[in-house]
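Apart from one protein chain that is not included, each protein chain of the complex appears where it belongs.
This part shows chain A:
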Amino acid sequence: MGNVMSASFAPECTELKHEYDNCFNQWYSEKFLKGLSMENECSKQWYAYTTCVEAALVKQGIKPALDEAREEAPFENGGEPTDNSG
């Protein structure tokens, strides 16, 4: 833990990820957990980071498998498989 933060799967996004993580972690502890936040903050850092990640997902060929998993276990469903998961 401490200040060591995990890298991004795409090295070119790691710095942007660290900027976002810094902001998010602070927001999470200081606002969300205390019930003080009504919105997901850090949008500026988020936009820069997620733009980088989206491109890398396509570039590294991860997108198709990800889309399939998203269909199987939707975000809106909390990641719960919709049905017949096995």
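Basically, contacts are C-beta pairs under 8 Å (C-beta built on N, C-alpha and C of every residue); 3 or more make two chains touch, one makes a residue touch a chain; residues count from 1.
Throughout what follows, contacts and distances are computed from a predicted model.
A.B. asks: Considering only the chain that is not displayed, what protein name does its UniProt record carry among "CCR4-NOT transcription complex subunit 10", "LALA0S03e03114g1_1", "Skp1-related protein" or "dolichyl-diphosphooligosaccharide--protein glycotransferase"?
C.D. replies: Matching the unshown chain against "CCR4-NOT transcription complex subunit 10", "LALA0S03e03114g1_1", "Skp1-related protein" or "dolichyl-diphosphooligosaccharide--protein glycotransferase" yields "LALA0S03e03114g1_1".
A.B. asks: Can you list where chain A touches the absent chain?
C.D. replies: Against the left-out chain, chain A lists 1, 4-10, 13, 17, 20-21, 24-25, 28-29, 32-33, 35, 37-40, 46, 49-50, 53, 57, 62, 65-66, 68-70, 72-73, 75, 78-81, 85-86.
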